[in-house]
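Apart from one protein chain that is not included, each protein chain of the complex appears where it belongs.
For chain A:
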């Protein structure tokens, strides 16, 4: 076991300091109060600012607790912001894979479709933004479950509804699949949600690693999968590549 990590201890001390008194502190004041070199204190404040735990007043340059701290338990990334930030890479994934693309986030025990790009064949299709999908029966949902133990626990308490012959309905089987998802870094579904349909999805991460959503493709099972319901490797690579590109775009602040 490694010892405590000093910079995290210092960050915690800084948040406690800012939570006290006037709530507005200058850099020199913070550094002096904690016995840190100004440069060190500044580095930690900048990082806390990046994760929105600390805000800096534009005019005075003083620091205070960030609004994000008040909403720690609620949604971390705005769904519409995720759509805006991912639109280029979702388009590119559709163009490269030849399949329709969805981005999902968790909402009330289901997958909320926050973005949808049509299959690039110019046939009549319906926009599915705002729709809900089951967590346990879709690739998008499995990604969201795989990286959120709390969510999985609530799902387990409810019943896993059977949607097709292949839907995973046994909690132990689902848990085994989710462990595989974590090991592989992507999830798939083959006729578990709709007969004849399959999908592949991968996690979208915020800086720091927290999974905030999933991006995936779906289409006819014989086009998504090779044999024995194993998805085609080239498509898996496209999906993972897109997920990484979206995660990278979330890391660059505009």
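Keep this in mind: contacts are C-beta pairs under 8 Å (C-beta built on N, C-alpha and C of every residue); 3 or more make two chains touch, one makes a residue touch a chain; residues count from 1.
Following the convention adopted for this analysis, contacts and distances are computed from a predicted model.
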Which listed name, "Glycerol kinase", "Fe-S cluster assembly protein SufB", "Acetolactate synthase small subunit" or "Glutathione S-transferase", is the one UniProt assigns to the chain that has been left out?
-> "Glycerol kinase"
Could you tell me which of A:9, A:57 or A:81 touches the chain that is not displayed?
-> A:81
Of A:116, A:136 or A:205, which residue touches the hidden chain?
-> A:116
Touching the hidden chain, out of A:44, A:94, A:140 or A:235, is A:94
Contact set of chain A toward the excluded chain (per top definition) | 78-81, 83-84, 87-89, 91-92, 94-96, 116-118, 120-122, 125, 127, 129-130, 249, 252, 254
